[in-house]
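Complex shown without one protein chain; remaining protein chains in place.
A, B and C label the chains in the order they appear, each numbered from 1.
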Amino acid sequence: MRYSGLKVITEGLFGNKGWKPAWRDPAPKAEYDAVIIGGGGHGLSTAYYLAKNHGITNVAVLEKGYLGGGNVGRNTTIVRANYFLPGNSEFYSHSLKLWEGLEADLNYNVMHSQRGLINLFHSDGQRDAFARRGNAMINQGDDAILLDREGVREHLPYLDFEQTRFPIYGGLLHPRGGSARHDAVAWGYARGADRRGVDLIQNCEVTGIDIENGVVKGVQTTRGAIRAKKVGIVVAGRSSQVAAMAGMRLPIESHVLQAFVTEGLKPVIDHVVSFGMGHFYISQSDKGGLVFGGDLDFYASYAARGNLPMVEHVMEAGMTLMPMIGRAKVLRSWGGIMDMSPDGSPVIDKTHVEGLFLDCGWNYGGFKAVPASGWCMAHLMATGESHEVARKFRLDRFATGHLLDEEGTGSQHNLH
Amino acid sequence: MRIDGKGLIDRTKPVRFRFDGRDFAGYKGDTLASALLANDVRLVGRSFKYHRPRGVLTAGSEEPNALVEVIGATNQTPNVRATVQEVFEGLDCRSQNRLGSLKYDLLAVNDYLSPFLSAGFYYKTFMWPRAFWEGIYEPIIRRAAGLGSLSGKHDEGTYEKAFAFCDVLVIGSGPAGLMAALTAGRAGADVILAEESHALGGRLLSDAQTIGGMAAGDWLAQVAAELQALPNVRIMLRTAVTGAYDHGTYGALERVGLHKPARPNLPRECFWRIVAPHAVLASGALERPVAFPDNDRPGIMMAAAVRTYLNRYGVVPGKRVTLFANTDAARATARDLMAAGVQVAAIIDPRPDAFSVEDCPVHVGAEVVGTRGRLGLSGIQVRKGSEIIEIETDCLAMSGGWNPTLHLTCHMNGRPRWDEDLAAFVPMEGAVPGLVAVGAANGSMSTHGALVTGHAAALRMAEALGRTVSVPVPEAEDAPYRLKAVWAVEGKGRAWLDFANDVTTKDVKLAAQEGYRSVEHMKRYTTQGMAPDQGKNSNVAALAVLAEATGRGIAETGVTTFRPPYTPVSIAAMGAGGRAEGFAPQRFLTSDQASRDRHAPMIEAGLWYRPSYFPKPGEATWREACDREVNMVRQAVGVADVSTLGKIDIQGKDAGRFLDFLYTNTFSTLPVGRVRYGLMLREDGLVMDDGTSARLGEDHYLMTTTTAAAGLVMRHLDFVHQAFCADWQVRFISVTEAWAQFAVAGPKARALVNSFLEVPVDLPFMGVAPVRIGGVDGRLFRISFSGEEGYELAVPTRYGEALFRDLVARAETMGGGPYGMEALNVLRIEKGFLTHAEIHGRITAHDLGMEKMVSAKKDCIGKAAATRPGMWGPEREQLVGLKAQAAISAGAHLFVPGQEVHRETDQGYVTSVCWSPTVGAWLGLGFLKDGRSRIGERIRLVDHLRGLDVICEVVNPVFHDPEGEKLRA
Amino acid sequence: MPELIAKSALEGRTETLGPVTLAEVEVGPITSVALFPGGGKLAAKGLKALGLAMPGPNTFTGKKGARIVWTGRDQAFLIGVEPPALEGAALTDQTDGWTVLGLSGAGAVDVLARLVPLDLRLASCPVGTALRSQLNHMNAVILRTGDHAFEIMVFRSMARSAWHEIHAAMDMLAARAGTKF
């Protein structure tokens, strides 16, 4: 069933009785060419691109809960390509290009909105660091504009330019940055994969990975054993547990990241804005809620909930930067579990087991990576070779010292 | 309409307020909702999507409809619950989410388009042409969405945060909460009783009943008086406990000044962090609506709310009231109304076996299947068997039973349990350690049940605290709770589940039809439960409709998760204190005032404020001042406050050994009285910090760190010490704050220093000695961050200001003066000295050309990891100097002249630049691939953002006095 | 020869609002006494001369003029007296590193409850308690010197922020005073 404005009108005229399920609810088959463990954004997009780009359609996505129930359904929906380091630059640049064609490709409105992202800076040193990054973005072929204080004021007149603790020196504007409707991304990929024949199997938890003589043979699940020639682990948030089923110990520590949404308000914030002297970033959703967040709670956790000190820090940052949001009321806070890697960058790589592939370590930047992560993971699973834009996301780079540490904070998992 | 003789409002205190520009009168004790209803105002808002007319539904913070903007003197507050906001003299508010007037909202057209605006319609359209999304579709959607509005002006209100500690936190002051507080209070425990409303009592304020043989109101007054008198009991009114966090921490929001005219320094709200090992959740239960066709008109209200308006506020919301309810308990609303002389047109009870004792028509086994009235209810249709009965009514009180208010028990991921008898979810026991749900919050629906469970929980907590007490539980109503679950009534037209977000039963069914069968999918697809009431009015019914649509039971379907806050909390309250400069402490140098006296612009360096430069008359730009200051240091003498550098005093027999372990180079061999530059790595082999350490005595060192890394280094030292060598004879402590330290640099530095030392010293380069200045013991270091002969003079901080003023005055007599951060930066770039612009976290000793500083003779932190193959070698970028005749910029990237400019051809980047008055050129420091072997090459510097494209010369990073002759002079 | 005038961070400022008084307090010398491993007995001898001993965690002893305040593992601040010659411990002058604020009067606890994440109920925090903690975002050492009296040590460079924040809390409490609680 193809979605369109005309379809919405004709269905509306006939009581909306004709809408078909967005995806099937199949029972698992005994064997697939490829099994993807994890029905989140990355897993669904991997399945989609396996089918679409590589013609591999005998694929199952195994999800222990419901589709899109992980971090793709609990994030602050920011989409950007503003990285400095080679290795990251080309990957996120590729991802942004995919975002820009995603609605047409998926026939699903993921509400990708390039409203512009502004990273504020608060000292000369920060200005230089952001300029260095902005120049890298342009060298990569993406866009960046360095705003001075008055330039920021034109875009964001509501900031506190007079009294804020760390004066606003300017901002790096990334016009193609923006946001999207997070759930729709998962659902759009799910629907697209399903339409190409992929079996999306919910409430199916993987309990073991079958390996014989160093070759993957399939998985054990709560819904029975499934044989597969290739298995992809795409379970950010739970990577360590699933990888352990294959005898692996990962360079990952799991951390909780909180985010917040306010009650609906008439439009007041047009861009995605981030503060440079405290952890705070904000945008306004199409429904009117202010969606914002900050840093990790900083302790290893699998509880999808946080604690007050970080909540308060985020709110205080908001109050010093843009006190006009003070009277907006926080409606809901939530926490997601992040795969934190020792350099803040992800892994898309083969493993020591033949046929077993790993996509993990997205820290808290995984949402914007959903298209390219799936694209590259599918490429890796289909061809056995890393995609050219994901070549540096190697699992052994920590051992060899070829790090991709954008923040320069070092091998401490929670500092990225 | 106000009813004489009813209600707990103070009729001697009339209050005037405004709503949508009209003046109204209410009484002290009224909420905005009760006062508007008393004035027969039924239409108070418009719904989110269809802009349907909406009236007051509830009498509490769960209100989905009656949300207004309160207009203050300086700012407005959106989405204020009229059911919570107390009226006060001068309160001014208006309705929201309308285009035009509330009565004639132009966006009401959406209601006619509703067939095309069903759940998730926007995922299926607005995709073509692509450019129309940001340009046309999205702006229209955004403008239509949202409820109230922010003004865009800074919130200048006062907000407060506070901590409180107690033994027992009681949440809610209905019969269960009062009994718990009384029991724990009499036992001598420290009790906090938090009540969301402005008066104690909970349902006792709304229900006419008897407790312990007396009127409930009298019992309440008696208990309240005793609690107020107990010194160990703290009553917090207008305080909603909003979140349960780990280890007995609760968040709570107190409305401090929202119910009165603004006053200077009076907080609007206070956000409390309450720590309690034991907590009693006595939050009661929320009545739930029934989804029958057109159940959203103004005039259709919750039955308990109608009762609350009658008994607590003396208001009836209609002249001919009908009741549609499926429990015995809800009948009390009709009985109370009749007793007050209000006409009850009919009682409709869907239970076929329901009793019929009231003195009004009672339709048993019947359901409401339709309603009339454009801006307010005028009539309903009732189906009884095959018969349809038309009833004229302007107020329909509805009740679909009760949901325990168990939200807090879910804040730590606890899942509630479905109770088939109650047809409701009840809390999972132990879901929040230390928190025990009692009374209706735990499914004990009778007053007796509330008293007994509140008492029992408090008694157990008192015992756990080692206290005993005997408190009799008074007798009270103990009627069984009987209901037949009725979630939705079939019929023509839409039946609302989520009033606030305009989600109807059709939307939920459509979600199921389209495969969004998981409860989370349904919620996200329909937006049910995501409105300001957070699904308090709709979650369970929506779930029941989904369960039926998917052929599953409710328990199997599961629930979405309740997350903090229980009731929305303003950003300003949780962020209290963060406004303006409160976000982070300010650190001031002792020279701060002296610098400001000289009109130096003060800039932030971390938390510190440091002078940027010291302008002189006639200087038009900072560059002129900076160039002058640089020349002054190079030619005469300059004075700068460097007290912000971290200083750590390290003592003990193993102090040298400790430093050897921390630094790449060796300090145990440093002679007493000498200073050495040290490089410190992180354990991952990258450079953490650099600085000098002085050996003050055989077992006594003083380490300096950069300003930026002072805290980090201290934490690192503590870790290395405690984790790896706690038994060594070494102790250390920060003395950053204890010493004011000033750099004196330039060819005349020695003369200046000796001009005030009691005993002039002749220090060698990298020497340190104790000195006496004006009777004060200080320390003199001969170190330099400028490349000139330099000294740093340290005195106890209290003398800092005096010494700075004195040094500057002396310098000025020698053709010198103070210099600021800008000149300091130029001086260090000229000399190729590093800051955290270069040491940015991805840099190895090898990148800096300092690999020889990593001693081969000993282990040190970071040494092993630095040998990883990716950490050194020519493919990495290495520190170089750059020299150009045109302006260059930090942040630019480097390319081979003649090659294309893109990522693949990128050769490196620039970290620091300056115009060097000394060299007469633009100088830069940067990192270039295999840079050390490319000294002498020409390189192209490109900064797209600043429009620079300059050919530079790659040079040694030490531009000034590369042999160090001036330093050692 | 320069004349070096000593200046405290707040120049002895004092302010009273309602029942609460906030004042910068001059406490005299502050010396960190940090025991080396095995140095406890040697150090005890030196302290004994002052009539003092290393205090237990979270306490201070002595009286104004010669106090010893627990500040960490095998570490204390000797306040109000010049340090004796001590063996077995590292002595470090901290006199100028800290600003001490006195907060006293009925309501002092309520003021601190706005800023300090500590249980200040008398049973948990009796007179004689010394706690290392935070005053809002600043590190602080907090001494309970009376039922309604505290001394708060903060880094000297942050003294103005500390004063400002305590004062703001006093202002808000004073404004609330008319509010029925």
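Worth pointing out:
To be clear about the criterion, contacts are C-beta pairs under 8 Å (C-beta built on N, C-alpha and C of every residue); 3 or more make two chains touch, one makes a residue touch a chain.
Here, contacts and distances are computed from a predicted model.
The subunit not displayed here is recorded in UniProt as "Sarcosine oxidase subunit delta", chosen from "NADH-quinone oxidoreductase subunit N", "Sarcosine oxidase subunit delta", "Urea ABC transporter permease subunit UrtC" or "Long-chain fatty acid--CoA ligase".
Taking the full assembly into account, the omitted chain touches A, B, C.
For the chain left out of this panel, the touching residue among A:34, A:96, A:180 or A:252 is A:252. Between the chain not shown and the residues A:5, A:267 or A:309, the one that touches is A:309. Touching the chain that is not shown, out of A:94, A:329 or A:413: A:413 (per the contact rule at the top). Even with one chain removed from view, chain A keeps its contact list with that chain: residues 238, 240-241, 249-254, 298-303, 307, 309, 342, 398-399, 411-414.
By the touch definition given at the top, chain C reaches the unshown chain through residues 57-58, 71-73, 117-118, 131-134, 139.
Within the complete assembly, residues 245-249, 273, 275, 412, 433, 683-684, 714-715, 718-719, 721-724, 726, 859, 864-865, 867-868 of chain B touch the chain that is not shown.
FYI, only the chains that are shown with their structure count from here on.
Centroid to centroid, with C-alpha atoms defining each point, chain B and chain C lie 30 Å apart.
Inter-chain spacing, taken between the CA centroids of chain A and chain C, is 48 Å. For the pair chain A and chain B, the distance between C-alpha centroids works out to 22 Å.
Across the assembly, chain B contributes 161, 273, 577, 581-582, 584, 586 as residues in contact with two or more other chains. Counting only residues that touch two or more partner chains, chain A has none. Those residues of chain A that touch chain B in the complex are listed here as 3-5, 7-9, 12-13, 15-16, 19-25, 65-69, 73, 86, 89-90, 103-104, 107-115, 122-123, 125, 127-136, 138-141, 144-146, 157-158, 160, 163-167, 181, 183-184, 187-188, 202, 262-268, 277-278, 284, 286-288, 303-305, 307-308, 311-312, 314-320, 323-334, 342, 397, 399-403, 405, 407-411. The touching residues of chain B, when paired with chain C in their complex, are 158, 160-165, 190, 235-236, 256-257, 263-267, 273, 275, 577, 581-582, 584-590, 607-608, 649, 651-653, 726-740, 756, 758, 773-776, 795-803, 806.
On the side of chain C, the complex with chain B involves touching residues 1-8, 32, 34-37, 75, 89-90, 92-98, 113-114, 116-121, 124, 136-138, 155-158, 160-162, 165, 168-169, 171-172, 174-176, 179, 181.
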